[in-house]
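The complex appears here minus one protein chain, its other protein chains still in place.
For chain A:
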């Protein structure tokens, strides 16, 4: 009852109390997405024990005599062409996908924070160089660039794929950081800080960066999702991860040739992939709406 009252009185309280958290807390979709991502995170951290829940902890323990079997009590998602347990593979694939998604996004965030802040705060020559550079990167389809580079890369582990994806995806975030920093730069508290004689370092780290981080983090959440899609698409095309890596893209790539006879090879990796990406993108959307009620779609 008191909760209901509190929510009804929400419009009357001071602006400071109407925090992002209050807005988020009231949206069921926020909880659904967070729960889904929480489960996926647990799976990614503990793939062995989770896969072991149904008695097949090892994704590489394969039995060729049990090739492409339908789901059964011993293999809850069935087995793939090599007779490997699909559930164990999907579970271990979660780790790969989330690892690539998070690593790439963190790399992009670091590059974007540094370059975007320099460009947005100092302007001038630095801004022009960074802006032209982002123009070049945003000027062509990202997938094509990644295909060309990955095609000529010798080793393709989760790490190298992340590096290549980060190389092509930082400009989106960088542009966002730049415009975000530019809005904050003119704010009175930044002027006050600089009038007080604080060093640039303290102004940037203490005032500018924390205050321009919000919208950037919302987009970064969405980006984790798009990076996961990009990775699986590239892997599917044959320029991403390779055996013996375990990834949803690889599973789908193999399954595609046999979907007519064994659709179950396709269903489970697709399902995990879709749920993961859907949760990340929706969560990003919700965060963006909560941070910027004006831009609500």
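The rule is simple: a residue touches a chain if its C-beta (ideal position, glycine included) is under 8 Å from a C-beta of that chain, and two chains touch if they have at least 3 such contacts; residues count from 1.
Please note the rule applied: contacts and distances are computed from a predicted model.
Visitor: Not counting the visible chains, the remaining one has a UniProt entry; which protein name from "Large ribosomal subunit protein uL3", "1,2-phenylacetyl-CoA epoxidase subunit B", "Bifunctional protein PyrR" or "ABC transporter permease" does it give?
Guide: Per the UniProt record, the undisplayed chain of the complex is "ABC transporter permease".
Visitor: Out of A:40, A:130 or A:147, which residue would touch the omitted chain in the full complex?
Guide: Of the candidates A:40, A:130 or A:147, A:147 is in touch with the missing chain.
Visitor: Among A:76, A:217, A:266 or A:291, which residue is in contact with the omitted chain in the full complex?
Guide: Counting the whole complex, the residue in contact with the absent chain is A:266.
Visitor: Quick one: say which of A:158, A:229 or A:287 touches the chain that got left out.
Guide: Within the whole complex, the residue contacting the unshown chain is A:229.
Visitor: Even though one chain is hidden, which residues of chain A still touch it in the full complex?
Guide: 132-133, 135-136, 139-145, 147-149, 151-154, 225, 229, 232-233, 236-239, 252, 255-256, 259-260, 263, 266, 270, 273-274, 277-278, 281-282, 285, 297
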